[in-house]
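Excluded from the complex is one protein chain; the other protein chains are retained at their positions.
All chains are identified by letter, namely A and B, in their written order; residue positions are counted from 1 within each chain.
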Amino acid sequence: MSATDSPARTATSSPPQTLRAGAERLCPAGLLALCAGAVAWLFIALLLGLIDSLKFHDPGFLAGSPYLSYGRVHAAQGTALLYGFAVPASLGVGLWLICRLGRTVLAGRFVVFLGALFWNFAVTVAVIANVCGGGRGYDYFDLTVHCAPLFFIAYLLIGVCGMLTFHQRQPGPLYPSQWFVLGSLFWFPWIFSTAAMLLLLMPARGTLQSAIHWWYVHNVDNVFLGFAGLASSFYFIPKLLGRPLHSRQLAALAFWTIALFGGWGGIPQGAPLPSWIISLGVIGTVLTAVPVLAIFTNFYRTTRGDLKRLDDNLTLRFSYIGLLFYFVAAAQQIVGVLPNVSAITALTWFGVAQKQLFHLGFFALTMFGALYYIIPRLLDVEETAWRPKLAKAHFYLTVIGIVISYLSLLVCGVGQGVLLVNPAHPFADVMRSTLAPLRVSTAGDLLVVVGTILFLLNFALLLTRACFKCWADCCVGKEKQPA
Amino acid sequence: MNSGATLFLGLFVSMACSFLAFVLGPQLQIGNLAQTDTVVTGDASPQTYPIGQPGDAHQGAEIYRANGCTACHTQMVRPWSLGPDIQHGWGVRRSVAEDYLFEQPVLLGTQRIGPDLANFGRRSDLNGILFRLYDPRLITPRSLMPSYRFLFEQHAIQGAASPDALVLPAQIAPPAGYEVLARPQARALAAYLLSLRQDVYLFEAPPPPAPKTNAVPAATNSTAK
Partner (left out) sequence: MSPDGAQKPVNQNGGEPSAGFSEIPLWLIMVFGGLFYWSQLYLDGHAGGFSPKVYAPYDSLDEVIAANPKGAGDEMRILGRSVFEKTCAACHQPGGTGKAGIAPPLAESEWVLAPGGDRIVRAVLNGLTGPINVKGQDWNLSMPPWRDNFSDKDIAAVLTYIRSSWGNKAAPIKPELVKAARAESHPGPETSEELLKIPVQ
């Protein structure tokens, strides 16, 4: 796949060497299927989110059909976002990083392709099940008992290939991104199988299910997606700036503290569980301040305030902003878990804002940055083949949309919480009064959807160009092949 | 940190710690909860609690889950020190693990776009629920809740009007000669919602002390949500 790039190729202006070094003409189907599928599902998830958002402008919007009711669309949106977009994007970018940093080819290319197809099939089944009312009612784990094994098998197919690829790497010290990618590769099957066993197959008793569900969602976000996104940032930011990462030790501290404390949390204050479980969650979440500070220091020293390079490099821009949103989302999570704050903000739009910032602001933007770099290399075209105007519009629309949506949901959540503290305010009146910022967030959602459409357009044009080039080289221009 | 094996081992240990703290530990403590006695004062004898959902209510729970009601409603009352839930009349005490013994899946929810429903059975009745499902603005004029009219059916009156037909105000009443009846799903859902109450006291959830703020009285049937 990507490893057919010659090692001397850099991200700077030197013209590419032979784009196909070697006789193999490797079709990058596996990673491409993962990445393309991921973006397509992101679009679907954003669309579903927009539909849900529009229902706050008129509760009667699409309320006539059970399939498009708020609850079912919400469930489908969660499934599409996490399992349709986030996991495959992590896998696609992660496997590419393993190949690149290990200076090797992807092992089992066909198996990865098969795994990607099977995963997309599983997501389709899960989303349709959600729309038909089959979910279990667990946020971000709304899977039927039949879908879970499908996901697990597809993941195994891809993950094992990733492990084999890592195993056949060139000897040498590991770069931090490789730790992070391995971390995410290992973490998902462990938490997913635990959740599937104890929530779907052999359900635990009573609120133990809720504890396990919250633990799973927190692990998926903080550890799995956190590792995947940070792997990309740790790779692209130093590389594209042309500077080394400031400190390997700080990266190691961040890695191990996320692994140790990142999964301790997610249980809201006041949940019907003994207080020790909730307290462990609180301390775990507060201790995640350590990796956040470590990552901040690391990148601050690496970039040393050099923002000039942002203008010419799309990947760098997305990665920077993604990292910025990561810090904001992490800070909000830490603040929100303290009992005094949580008494006001728990179970309001405050938590939704944080999750949205994390998923879209940090993870999606970081993945977009990675994809802008990776996809041309998978398709064997120039990075400049992206249409610059479309890419710029995508960037601005998405970032502005995310900021608008986040800030309005934050205001909405805090307002809702503060008003509810006074028992003299009836609940319905409080919700009515918070409609204004909620409706503003729809504008933000719309901008993000439009931005993603532009990206898909850009991607389609790139794909067309790549196919044309491939056809031209293979069938027409054999004699014109460079040496 | 340069060996895959070290990484794997370290990650496995981290995962094991997290698993022990949040999955195995709670399983050992509350994974085998059984019915318990309520706490009462004076000479009253304790009751067994909880007593599981009667048949219709169990089906109603399935409908609640299938329609994604957990997307907007929670079913957990927070203690008075951690939120205004009790002051809003959503419960007489906080929710504890024992309350959800027979729920499968546990429909706690994660966000309140609508009020908490843990004690909804205490403050509503069958007709109130059916009207609210048909058009929430009949009960709470400023409600954001969507209508669930697909849980009802409208058909021509044959002979005499059915005694169970909904009596709707003029602007949303069916045309003359037609009546609106709740489907079995709506009735099951109503049975489930009416079964939601957590108003007995337990050892771990004794009667809370009176909140220090000026609390409104516990909410009655319809408006103060």
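Miscellaneous remarks
Operating definition for what follows: a contact is a pair of C-beta atoms (placed from the backbone, for glycine too) under 8 Å apart; a residue touches a chain by one contact, two chains touch by 3 or more.
Not measured: the values here are computed from a predicted model.
Shown chains touched by the undisplayed chain in the intact complex: A, B. When the full complex is taken into account, the listed residue touching the unshown chain is B:80, out of B:80, B:100 or B:192. Considering B:117, B:166 or B:205, the position touching the chain not shown turns out to be B:205 (whole complex).
Within the full complex, the residue among A:54, A:128, A:163 or A:293 touching the omitted chain is A:293. Touch with the chain that is not drawn comes from one residue among A:55, A:136, A:205 or A:239, which is A:239.
Interface note for the absent chain: among A:101, A:143 or A:411, the touching residue is A:101. Mapped onto subunit A, the footprint of the missing chain covers residues 7-11, 100-101, 103, 173, 175-176, 234-235, 238-239, 242-251, 253, 257, 269-270, 272-276, 278-280, 282-283, 286-287, 289-290, 293-294, 297, 301.
In the full complex, the hidden chain is touched by subunit B at residues 29-30, 34, 37, 39-43, 45, 79-82, 94, 96-97, 201, 203-207, 209.
Here is the rule we use: only the chains that are shown with their structure count from here on.
Mean C-alpha positions place subunit A and subunit B at a centre distance of 32 Å. Looking at the complex, you find that subunit A touches subunit B at residues 55-56, 59-60, 63-66, 69-75, 133-139, 166-167, 173-174, 179, 182-183, 186-187, 190-191, 194, 198-199, 203-212, 215, 219, 252, 256, 259-260, 263-264, 268-274, 277, 280-281, 339, 342-343, 346-349, 351-352, 420-424, 426-429, 431-432, 435.
The residues of subunit B lying in touch with subunit A in their complex are 1-4, 7-8, 10-12, 14-15, 17-19, 21-23, 25-27, 29-33, 65-72, 74, 76, 78-79, 81-85, 87-89, 94-108, 110-115, 136, 140-150, 213-216, 223-225.
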